[in-house]
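This report concerns only the one structure given below.
Complex shown without one protein chain; remaining protein chains in place.
== chain A ==
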Amino acid sequence: MGSRASTLLREEEIEEIKKETGFSHSQITRLYSRFTSLDKGENGTLSREDFQRIPELAINPLGDRIINAFFPESEDQVNFRGFMRTLAHFRPIEDNEKNKNPTAGEPLNSRTNKLLFAFRLYDLDRDDKISRDELLQVLRMMVGVNISDEQLGSIADRTIQEADTNGDNSISFNEFIKVLEKVDVEQKMSIRFLH
């Protein structure tokens, strides 16, 4: 009964996660306690069902795609490390991180990685291209039964036309970046984690 989250997480693990994700010590312990409360199977990993049990996520039109982002290699369990790696995409970019040493590697919460997260929501078959069909499927998830096939098709066509520069009738990641270059991705894909 007294065994609480923070005591089960080893110091070394916290240090490693800290380095990898940039979360602070107290953020990690608090997210770990959230992780364990979501973990109904109490086996140290989360399944898709564990995520679906969050009502607010279950009613999110893109809920299934977001959950999927936690299972990159189509496994069916995610451990705390993987959980944190995905959440790290949504850390705001801090001032001291912007002009960091470029050789240190790209942090998980960089603009490019945030965009890649969004790109993968659309890229259902993970072939690094958003085809018309994939875009249609994701659009259908977002609008439900409220818009006709015809109209949705024309929306998809127009969206691809606008983004597609090499004429392959699909959107590559580079084209995706280009079309969203004016959007404030840094802010819109960030969550204000408290210290």
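The working rule: contacts are C-beta pairs under 8 Å (C-beta built on N, C-alpha and C of every residue); 3 or more make two chains touch, one makes a residue touch a chain; residues count from 1.
Criterion: contacts and distances are computed from a predicted model.
Chosen from "Exosome complex component RRP40", "Large ribosomal subunit protein mL40", "Glycerol-3-phosphate acyltransferase 3-like" or "GPI alpha-1,4-mannosyltransferase I, catalytic subunit", the protein name that UniProt gives for the omitted chain reads "Glycerol-3-phosphate acyltransferase 3-like".
Per the touch definition above, the residue from A:Q27, A:N109 or A:S131 contacting the chain not shown is A:Q27.
On the side of chain A, touch with the chain left out of the figure occurs at residues 1-4, 6-7, 25-27, 30-31, 33-34, 37-38, 51-63, 66, 87, 90, 117-118, 121-122, 138-139, 142-148, 151-152, 154-155, 158-159, 163, 171, 176, 179-180, 182-185, 188-195.
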